[in-house]
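Yeah, one chain of the complex is gone here, protein chain that is, but the others are all in their spots.
So, chain A:
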Amino acid sequence: MSGNNDNLGKAVKDFLAEAEEIIDQLSLDLVGLSDCADTGDCNPDLVNSIFRGAHSLKGLAGMFGFTDIADLAHNLENLLDSLRLGKAVLNQTTVSVLFDSMELLGTMVRGAGTGVSDTQGIERAVSRINSCLSPPPSTETVSPLAGLGISEKILGALTEYEEHRLLENVKKGRGVYSIHASFSLMTFDQDLGELTDTLKQGGEVISTLPSAGGGLDAGIDFEILFGSELDTAAVTALVDKDNVIITRLGGGGRGAAETATSSTVADGEDVTAATGGEAAAAADTAVTAKSFSRTVRVDIGKLDELMNIVGELVLSHSSISQFVANLRRDGHPALASELGKSAKVLERKLTELQKGVMEIRMIPVGQLFEKMSRIVRKVSREQGKKVELKTFGADTELDKLIVEDISDPMMHIIRNAIDHGIELPEERRTLGKDAKGIIRLSSFQKGNHVVIEVEDDGRGIDVERVKKKAREKGLIGPADALTDREAIDLIFLPGFSTSDTVSEISGRGVGMDVVKNNIAAVSGMVDVESTLGEGSRMTITLPITLAIIKALIIASAGRTYAIPITSVLETIMVENRDILTVEKKEVIHLREVTLPLLRLDRFFETTGMSDLLESFYVVVVGVAEKRLGIVVDDLLGQQDIVIKSMGETFKGFKGISGAADLGDQRTILVLDVGGIINEAMRGSA
């Protein structure tokens, strides 16, 4: 493949890592196979999954030109294909040949690229593999499937393997059932997973054919072929679901199958005696237990689960601490101090555990940058523009889920930068700029946040044009005087687009407001700075993780809220007389800077707080460059909280990012500081 060497190098690395994962999994599966080979009663899924592994390995090795590996994998795949289709016999000899070949494959993968090849070893392995391929047993000419009344549609989509499994079930005298189930598109994988798991307890799931749902709008139907010794009533009882229709297609009364299974035919042969010793000797020199890549792939859902458990442990710990305090208060100082000590140890270990789980979730933003470089290449070519992408700080780490969630908004920002920012080469030359535009993508950690900047040296944002457009669209009044900064922020309003012609790239109805909302959804903020003629800079500020955070617990109008500590700059006590009113907004002067105030009770339109207090607390919060003082009734202390989403119902609810449990069974709301600041700056609060 053409393209640069770095990408290719990385692709080869990915291949080797995946190859090794496959081989590790296959080796495990082979242990399972060896356990059941004697009885001949192996789970067909197991054999099929080993086949699929060898199959993938062959395809991949071929793509990267590792012909040795591809060849050996091909021979293995052949044998496994015959095994799963019942064309070869599974016994301990076969298993040991599979084991040895797999080990050799592992050695080859680990040594890939060194140019050293054990040609003799490979030849030996291939000839042993082929010796396991016994000629296919005589097959019946009349397919017993004909009488089953399985629809053409299902038969047409059966793979050779599935067809074989169906035949095997018929031969074994099992009943064949068609099981029809309808699910919603949202949850079908889980629902179907549950159904097949249940079915597998009573037989074999042979195939699963999806079709467009009949009734439900967003539904999907599945037609499952199921082989089982159970009768219809028992299958119905096993499934026990309303939305599932079970039809018995046929298959046998027990013992009806006349053809004997072929599993005993070649059992006597033993190939191991001839070649086994040699192979073992060869293997001894080559085997190494060391793994090539020391990584594991983990489903992020599992990490979330772990994180939830850590969160619950943190809660239990705070109730223990509370208990310690109670003991001390009630006159049990000795007991309190002892339990207090244990609680401290628990706390330390919990912190380490929490940190550990958090680190696992982190991935370098470089992965995101790589995607963006693809976008830059593509979009610049489409636009006939010359663009060079420079990246900095690719090793900055960020929560995997955040990276996923900002990848779409980032893509849009980049597209915008090329589409609206960078000029055409001729235009740039006339302007005295280099014909090639530059987009700088940089990332760095700043306290508890990660900042990602997208900077271009294009034409910048024309503030006057933005204002004009905003007036035309009625987003601002004709008399509204705006600073340049405020004017630039107009681009984030829904329905704003300065582009005269809607381009195919950026103008597909996704505005900067969507970009901003997507970033806000992960508690992030986006800021723009721009100089006309020189370029623009988008600054995205993101929390490092969303999973578990330290929060300041506050009270306002009799309600309790949590403010993520990462957004809290300080808390101050303010006298009522220090409050000034500027343009109908309350502000205070804090170290020569005017700080706008926001009263939480008014923001949420709750009642109960008294305006008559002489002095009160102000929590100074900030995200990116913006600052706001939130007026609260009381500060209740700091606590670790796990933010839980409140679901779709509260999605549009401004100023709230989720809910959290406190140790005492209370659930409180978590403030979305970025959202509140934006609302306040817009003047709607």
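Just so we're on the same page, a residue touches a chain if its C-beta (ideal position, glycine included) is under 8 Å from a C-beta of that chain, and two chains touch if they have at least 3 such contacts; residues count from 1.
As a working rule, contacts and distances are computed from a predicted model.
UniProt records the chain missing from this view under the protein name "Response regulator", selected from "4Fe-4S ferredoxin", "Response regulator", "Spore germination protein KC" or "Carbon monoxide dehydrogenase large chain". From the set A:F99, A:F188 or A:F492, the residue in touch with the chain omitted from the display is A:F188, counting the whole complex.
Considering the whole complex, the residue from A:P210, A:G356, A:P494 or A:G533 that touches the absent chain is A:P210.
Taking the complete complex into account, residues 1-3, 7, 11, 14-15, 18, 49, 51-52, 55-56, 58-60, 62-63, 70, 74, 77-78, 81, 153, 156-160, 162, 185, 188-189, 207-212, 218, 220, 374, 377-378, 381-382, 504-505 of chain A touch the chain not shown.
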